[in-house]
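Other chains of the complex are left out, but the ones given are in their true place.
Going by the order they are written in, the chains are A and B; count residues from 1 in each one.
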């Protein structure tokens, strides 16, 4: 049923996006149309990637998921970079991290926890992910921030490029670790999870949908980016708030839905994998890739967040690690994460 | 015997407080009398609350303990707010957090650890508490600090009010979780702990003592607050040191004593519950309540600590989490916490 809604939204949203853009409808109306269209399209991209991943087998499939999982976010960000909106891009990266760790995981734990008293997930994965979160956010994001205070712009950019390469290399190494050398090593006889899955679509159909949806997302994203200024003024939202809260929610809406669904079905391993896995992808793959891509544009993007963005991410990571480190969740842990998201939302709104 | 001393202290201290105030005895003498009287009175309040809690059953009782547990601290703080001493209130909140996490837990672990080689407590409670400490101190206290740098006073206050409401709501949710939905879920057959307790006093007597002691504490606190300036000048203590070290110790002395006693009896679950539970109550209930109450006074109190206060609390929380997360203690862990308290004490003394 959800899929049907997304299909209708796509077949209404894409034409409306094109017509509205050409007819110069009001920015606020277009902003809403663009956002809903992207949410719908990203669900198609997610399903196409998943089908391709099943056909391709676990290794290539894992790689596919890991690279295309945040394609929408990446596309929006590239157009924002092209428009020189470095601040919005950094804000939306922050928003994705916060959204995944606090909002998605929070809703998943809460919704799942209301139905089940205690839910559990693989504690080894939790620890592996904790280490990577610590590395990506607390080492690789904090260090350039603090060091950049005493650096020239050029030095900061050199450092950013260096760190970005290291982040992406370690992300690839993490995939290699998970999909090749230690595949199944930390699984405790959860054989049930490994049953043969049927792809929803054939390989050909998946590829076609993926390409078409990507093109459509690109078209809509490019136009969406140009509505930010007007929308911000109309609603009294800062660029930061648009990036951290709005773009992040739009870019990740489809994922959010499926994580919560999985939690509701008591498949916490998958719910956590979506929330935390997606965070790591943003932090270790999308963010550094955007730093490198920005070198092609006029406005380069250093890996230097604003202090509120950085502190929000650092505290979110610490909270997530503490809450998820025992491999168990309940509704209250979900609520705690949601409360943290709300606190940060208030902060970014007032900033 | 301890109870007898407190009783004598009360029956000597209260009259002396009244007489000394009316006769305008020297501030320093009165400061000492007030402090000792409050310590004695707070022990009566603690015993009365406990008796009421036993009569009322575990749910209402837990709620009672959770709200009246830091009543003395709350009363002193309200009078300090009324006198416009926002700095002292924030300092004494900091001091309560540090005192409970480092001094009380430290002494408990040390004293207990000297007698027993290894002591253990419920690891699920430890993790639940770790999550809340992380949320309250590292998210809810750090975020307003960092965000307030780029905010106007009005925005900072709005943010503080919003965060305060979230903190109190989550605190209530935590009680609901602990006392209702997940009562006993994480208990590992420690049935022995759940034996029927006899209340020390009847319900009527408890209520009477609670009301009388509260009134007396209020009277003494109001006068105590006005001695701070003179005492600070005489001893070379800053407002900060008085708040962080002196008020915090006076306000929590009775609790301190019972936590250490419990550790000595190898009842670590209770000792930890007093130390960490009291910290959470301060951070998630007393502090936000004071922010809201301050709206009634001339000087509003934002939830923004000074940087040394904040960093002291953050490091104390991280240290406590690491040390308590395995559910085991020994004398050395206690000593480590005490050493951290000493370091912070030196810092606040010299500041």
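Annotations
Keep in mind that, in the parts below, a residue touches a chain if its C-beta (ideal position, glycine included) is under 8 Å from a C-beta of that chain, and two chains touch if they have at least 3 such contacts.
Remember, it's a predicted structure, so these values are computed and weren't measured experimentally.
A single sequence accounts for all chains of the complex, and while 2 copies are shown, the assembly in the file contains 3.
Just so we're on the same page, only the chains that are shown with their structure count from here on.
Simply put, chain A must spin 120° to overlay its Cα atoms on chain B, rounded in steps of 5. Once the centre of each chain is set as its mean CA position, chain A and chain B turn out to be 40 Å apart. For chain A in complex with chain B, the touching residues are 117-118, 307-308, 311-312, 315-316, 318-319, 322-323, 325-326, 330-333, 335-336, 339-340, 342-344, 346-347, 350-351. Touching chain A in their complex are the following residues of chain B: 127-128, 130-132, 134-135, 138-140, 142-144, 146-147, 149-151, 155, 158-159, 162-163, 166, 169-170, 173-174, 177, 181-182, 185, 321.
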